[in-house]
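The other protein chains are all here in position, but one chain of the complex has been omitted.
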Amino acid sequence: MAREACGAPFLGRWLARHGAAAPALIYLALFFFVPFGLMTVLSFWHAENYQLTATFTLDNYRDTLTAPLDAAIFVRTVWLSLVVVLVSVLLGYPVAFFLARRVRRFQHMLVVAAVLPLWTSYLIRTFAWIPILSRTGAVNRALEAMGLIDHPIDGLLYSQFTVVVALVGIYLPYMILPCYANLERLDGRLFEAAVDLGAGPIQLFWHVLLPLSAPGIAVGGLFVFILAMGSYVTPALLGGNGGTLIGQQIAEQFLNLANYPLGSAMALVLMGVILVLALWTLRRFGAGELYA
Amino acid sequence: MELDELLSIPQSRRRFLQIAGASLLAAGPSAAWAQSGTKLTGPLSWYAFGTAYSNPALLDPWNKATGVEIRETPWTGADEMTTKMRAGGSSLFDTASIPQQFVKLFAQQKLIEPVDLAAVPNYAKLFPEFAESAYVKFDGRVWGVPWIWGANAIAFDKRQIPDVTSIATLFDPKYRGRISMRDDPEDSLAVAAFYLGIEKPYSMTDAQLQEVKKVLLKQRPLIRAYWKSPSDLQTLFANKEIAVAWSQLVILAPLRAGGVDMGWVWPKEGVLGFFNGECVVRGTAKKPEALAFANYLIGPDYGVLLAEKTGYATTSGLAAAKMAPDLLTKAGIDPKRLKLLKFKELIPNRAAWQKVWDEVKAG
Partner (left out) sequence: MSPANARKAGRAAPARGKRRTAPLDLVLAILSAAVFAYLYLPVLVVILLSFNDSDLAVLPLRGLTLRWFGVLFQDRQVMAGLGNSVLLGLATAAIALPLGVTLSYAMVRQSGRARGALASIVVLPMQTPRIILGVLLLILFSAVGIPLSLFTVLLGHVVVALPFVTLIVAARLRNIDRALEEAARDLGASGFQIWLRILIPLLAPALLAAVLIAFTTSFDEMVVSYFTIGTESTLPVLIWSMVRYGYTQEINAIGALIITSTLVLALAAQLLQAGRRSLRS
């Protein structure tokens, strides 16, 4: 028995150390990294009238970044995503703070309640904004009944405002959760000490709470930014003439226009922006939070 | 059987009974496979534009007679349809409902097979305008079975605009923020062309395209939202977001059922016509089923249900024979009207059209 115990466990240990990652890595290589390579190659090809030509051209990238129509779409997407992140922080952070540090009895239940909507079909919920925000919808009717407006507000629906409202409504839990996890773990003694040292509430917030909350906000912000940048369904349903976003453009290239090269270039530019931002965020605010 | 003959029914009861009797004998799917003797098995993958999605009852007679499950995949536009047909072909679909202007193209690109008329006996009872149409009958073969036709025209909310006769209403600043157009150059550029009085929208010169672009750009601030799928348009009318739109027929029935007083008009400047040919996708393993299904679509049952539930018109003389005169009028089965339609054609400079449309949407 001792003899067997020498050989097999050693092999087992070696396999365990170096082989364990293999199945998952192979899977990701096949269904994530290899397609990424294919997409990169495709982005330099040319497609016209459903004919794909293997060549090397920078036209697709030039188009995405500089052609007035496509570049405008890209800029608009970044701008809108930043707005969504900002609103999510403004709404989500106070809620996370409240739940983490001011609520005791129902804390767990409320956190679950905040996250629950994530599993209730965002498509159907997105469509539900139409009867709420339309000219004859709930909001306009209520405002008219209260005498606050004379005629219905047009811009509530089929505008960029609508897209922001809907996206924040879907992505808010992704902001609340990391902020909550972060805030919940903070040691209250730090605040005690600061107060003892004479810090006023504003100083407490700016010099103690905010820096300590930064990792949570950063992770939440990154999540929401990525989600907003890639959003495709919501702007299609609610955006109206507000202008297409890059997610819709990519979908259009692949599904309707069969222009895989242009679509690939757009997707890679999008990915590039996200990766740069992700790296910067994680480096600046500490990657530990993400994997803890 | 001629359309004209059909419409003289009220004047000749005996004639009507003759025609009706003869067509009832020629019946639908059951006849088809009684002849072939093969057992049909499902499921049959059907690429069409969503009728079965919104009205599963349309397939009830087929299901009862054959038990073959029809799995419909809807397409919203020509681009999407072309891409998927080229990408998937028979691995995805067995039979496809192709707009008339694409049938020849798809035949040339070897995406579809010619139709074996022996297995589609009801073809003989189609209105000749469709049976002989050059869109589906060429090179000595029939490549698609025309089964549905209609017009894209103007839909309006009678509570907001009592009457509409002209295409100019769609460009009228009086209705700013209450207009919708289709998010597809195939329709919208042609509509602008009608507005400008251009006779042949689908053979526009570059100069004409630029004129069309100007007109559409001027229209843009008047648009509440462009619609991509019929459901978008239906939602716009249902929520009273718009008063008038360039529309497909399919939204009228559900809106009227929901209490919206909808009007429908073929404007005098021009109306876009279409008909679909049911085609067999090349390489499909379910050829007998596909042909039997095509036969059903132009049989006596389907056309009636189609008109009753959706208001769309059938190409089938058999079905028309079974319809009451007011149903015939409602579906617009009238030969004089066919001549008013400008049937959609293949756009020779597709990329140019797409570019104009992209520029219009970007504003």
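We call the chains A and B, going by the order they appear; numbering starts again at 1 in every chain.
Basically, contacts are C-beta pairs under 8 Å (C-beta built on N, C-alpha and C of every residue); 3 or more make two chains touch, one makes a residue touch a chain.
The model shown is predicted, which means the values in this text are computed figures rather than measured ones.
Among the residues A:152, A:173, A:220 or A:243, only A:173 touches the chain that is left out of the figure. Considering the full assembly, B:238 is the residue among B:238, B:291 or B:347 that touches the omitted chain.
With the whole complex as reference, residues 1, 5, 8-9, 12-13, 15-18, 20-25, 27-28, 31-32, 34-36, 38-39, 42, 91-92, 94-95, 97-99, 101-102, 108-109, 112-114, 116-117, 119-132, 136-138, 141, 169, 172-173, 187-192, 195, 201, 222, 226-227, 229-233, 237, 247, 250-251, 254-255, 260, 263-264, 267, 270-271, 274-275, 278, 287, 290-292 of subunit A touch the missing chain.
By the touch criterion stated above, the residues of subunit B touching the omitted chain are 45, 50, 53-54, 56, 71, 73-74, 76, 87-88, 91-93, 228-232, 234-235, 238-239, 254-255, 257-260.
Please note the rule applied: only the chains that are shown with their structure count from here on.
The centroid of the Cα atoms in subunit A and the matching centroid in subunit B are 41 Å apart. Subunit A contributes residues 48-50, 68-69, 72, 130-131, 134-137, 154, 157-158, 236, 240-241, 243-244, 255-258 to its touches with subunit B in the complex. Residue ranges of subunit B in contact with subunit A, taken from their complex: 77, 79-80, 82-84, 86-87, 177, 220, 223-226, 228, 235, 239-241, 350-351, 354, 358-359, 361-363.
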